[in-house]
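The structure follows.
Note that one protein chain is taken out, while the other chains of the complex remain in position.
For clarity, chains are labelled A and B in written order, and residue numbers in each chain start from 1.
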Amino acid sequence: MNNAVKILYPLAAVTILVLLPLLTLLGPSAEFVFAVIIPCLALAAFFSGFIYRVVRWAQSPVPFNIPSVGGQEKSLPWIKDDKIESPGNNWAVTWRMFLEIFFFRSLFRNSRADLVAGQRLVYGGSRWLWLGGLAFHWSLFIIIFRHLRFFTEPVFPPATWLTNLDSLFQFSLATLFLTDFIILISLTYLFFRRVVSPQVKYISLASDYLALLLILGVVISGVLMRSIFKVDVDAVKRLAISMITFKPAVDSNIGLPFYIHLMLVSTLIAYFPFSKMMHAPGILFSPTRNMKNDSRAVRHINPWNHPVRVHTYEEYEDEFRKPMMAAGIPVEKKQ
Amino acid sequence: MADKKLTPQEMAQVNYLPPAGDWMDPTVEFKRGTYCYAAPLKNQEALQLPNPRQWNPQDKDWKLPLDFKQLVIGGMQERLDKFRSWKLFLDICVRCGACADKCHFFIGSGDPKNMPVLRAELLRSVYRKYFTAGGKALGKLGGARELDEKVIKEWYYYFYQCSECRRCSVFCPYGIDTCEITMFGRELLNLVGCSTEWVVGPASSCFRTGNHLAIPPHALKQSLEFAADEIEGITGIKIEVPINKKGAEILFVTPSGDFFAQPAWFTLLGYIMLFHEIGLDYTFSTYASEGGNFGLFLGADYAKSLNAKIYAESRRLGVKWVLGGECGHMWRVLHQYMDTFNGPGDFLQQPVSPITGTKFENARSTKMVHICEFTADLIYHHKLKLDPSRNDRWKVTFHDSCNPARSMGLFEEPRYIINKACNHFYEMPENTIRERTFCCGSGAGLGPDENLEMRLRGGLPRASAVKYVRDKHGVNMLACICAIDKASFPPLLEYWCPGVETAGVHELLGNALIMQGEKTRETDLRGDPLNPGAEEGKTDV
Partner (left out) sequence: MFDKGKVLGGLAIFLCLGTFPLWYIAAQGKAAYPPDPVIYPGSEQCVESTEYMSKYHMQLLQQWRDQAVRQGDRVYIASDNKTYDISLTGTCLKCHPNKAEFCDRCHTYNDVSPNCYNCHNIPPQPAEVLGGTK
């Protein structure tokens, strides 16, 4: 499949999603569909899909203890073991997972190998992907957290604190959020490396572009809505609160840009459980990261440990008894 | 071997640009020198592999069973239900590409399908087609492709171009382990009767004779007696090597390569000398005469079947615990699988060193100790007299074998032994050792001669690092703790960086070991004059 096609289809899909909310101009019932029904369906898809996928994973057992070990094992008392990279107890595993989830520890190790003249391989640190990925995920988290101002009343104080931290800069009278900038830059980087790097381009699927374009769409619509195409923020919050209290009411003054933003967000969260974005809960399930390197000290149980065909010693000796006896190797049966 | 022999300069001209077109079109060109021959019918039958037949990867028609599609899809379903890792690793990859240049086969070949991510996508694309709604609905746009004969051929090519070394899994942000993917792929290939000679041959031999090399018991005994004779020639000490001895304290299991192949043979001499010197009450076994486990390269059930002999034999002989020799994938099985496969080993006792009294807490359930752990403990407690100057002609570097490194974390013990047994030790660059170590390129059953070009390509990163320390420090000895390393490094280093030899850690130890009552040694274990010009050697630090 042509690479351009892999980008064009997702781009077309996102464009359609941006145009769909124009239907809200038809009147209050169309507005109700976009403001209430679609988001509710998306939330239902998100939660049920998420739980379904996680439960499906959990239904398969972990038959073997297979951590990827990155440090000295715990063996002799005088050899210092690597508590994090060769975790021996639950605390160590928790710490290893914490560093993995919050700081992308494995990706931090990233290097690049270059083959230069004289059959020499040169390794260099390559932390751009780590930095871009970390910047994107943390910004996304902070932005989602900031959105709690729409979903809590009175506003959840930590959301206010984080908002204040995030708004250190102002442009004219408007508050500019640092995270808005960072997420735009990092998403652009993540998108361009999929287009520019020949290898990453080669491995990218349409779904990789779709995820990036959808999130870019959400971010751009959000930023534009804050800065240029204003919406009635008050009406937005009243809508959110009305939905949380199960008495949905739509204010007709809310504004088209909001519906575009909401449409993209709804699609994103509905798509989440059925996409690679499930790496979020997935990392917690990863047996190479969440297991202890103690497999010789504690027996790991495999629930389907079925018997297999074995060649017993008796069968072996039956075949080789004569030469064994001739060679003076002890045997069980003399005949 | 390649049609036209490539010089190292030519082979190192690697083009990393992916070809035009889409990877989803299967690659089915089997280039000479880069693939393994199919398993002969008799070996397939000996292991009772499904759908056995005589065939050849170069054939146009692979004579796949008519229902191969159902067999593979059914096999996928069954395995997805059994292995969380497989299900998860098919689902959560984001294709970030961090793994790409971590694979020695990609670095050495530039073939994009040797990027771990794409190797897995070869399976994922089929998984999506038959197991996910998006793949079913969108087809190629959803990253899904139909399973056909070409895909099977492509799997055979690329799942036997992965040495299951787990290096990519260390760098993957989600810990996706291509070893698991490759194991999954090879199990599926087994179902439709596609396996390689170099894996199935040794595995079927091991099943019957107890070891990969098909050494019958009497020949093994001869081999051990020959080893004792050699030791006597070198040290003047006559050693009786115990074999199938009931009531011994310890069963010693080592890869069968040690019994015949050089340079692994010299490691065997080292073990026997060590055990004699400390007066260990141990025994070799002819039935469990293989530590390695080529069943692992076929599938979990075959690994379990071959591994079962170790516990069975230790029960029969009534030993207290088991000691394991130097081997890579052997220790993957012993450390991460054996107890689960064939345990509990509760008829054994928690391993205690009879010499130092050290309790091996880390092996208290499996009851199996790595020889490096055992020896390092001996040296630490000053139980061995060592003369490292006997190794002075070697400038040594250490290759962390993939499995003891990334599946076990055995880093310090072998280094400790080398440092006590040798005077000149140099580490390779940090991106190529310990958990980042590079495979020799021949692991996981990729070692046959017909696959030589791919082995050399896969070995390039490791060889390049060896070359670096050879040129910088004059390193001329690569120490390692893996039987496949010992078989694959001599040709690999000869090709990429001549002048560096290969040895097991316990060969170096055997050289340095001062044995009670030994005569003045004139040669090392290789029969080469000990320290030509020893005096100059000592000042050359």
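Following the convention adopted for this analysis, a contact is a pair of C-beta atoms (placed from the backbone, for glycine too) under 8 Å apart; a residue touches a chain by one contact, two chains touch by 3 or more.
For clarity, every value in this text was computed on a predicted model and none was experimentally measured.
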Contact set of the excluded chain (shown chains only): A
Contact residue for the chain not shown (choose from A:V14, A:V231 or A:V250): A:V231
Options A:L19, A:I51 or A:V116, residue touching the unrepresented chain: A:I51
Touch with the omitted chain, as defined above, among A:N89, A:T245 or A:T312: A:T245
Touch with the omitted chain, as defined above, among A:I84, A:L99, A:L148 or A:M325: A:L148
For chain A, the residues touching the chain missing from this view: 47, 50-51, 54-55, 58-59, 61-63, 148-156, 159-160, 163-164, 170, 172-175, 230-235, 237-238, 240-241, 244-245, 253, 255, 281, 284, 300-303
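Criterion: only the chains that are shown with their structure count from here on.
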Separation of mean Cα positions, chain B and chain A [Å, integer]: 33
Partner chain A, residues of chain B touching it in the complex: 8-9, 12, 14, 16-18, 22-24, 48, 80-88, 91-98, 100-102, 107, 112, 115, 117-118, 121, 132-134, 138, 140-143, 166, 169-177, 180, 207-210, 216-218, 221-222, 243-246, 286-287, 300-302, 304-305, 308-309, 312-313, 316, 334-337, 339-341, 343-344, 358, 360-366, 368, 373, 376-377, 380, 405-413, 416, 429, 431-432, 434-436, 460-461, 463-465, 467-468, 496
In the complex with chain B, residue positions of chain A that touch it: 1-2, 5-6, 9, 53, 56-66, 68-76, 78-82, 85-86, 100, 104, 106-107, 109-113, 115, 119-121, 123, 129, 133, 197-208, 274, 276, 278-279, 282-283, 285-289, 293-302, 304-306, 308-313, 316-317, 319-320, 323-324, 326-330, 332
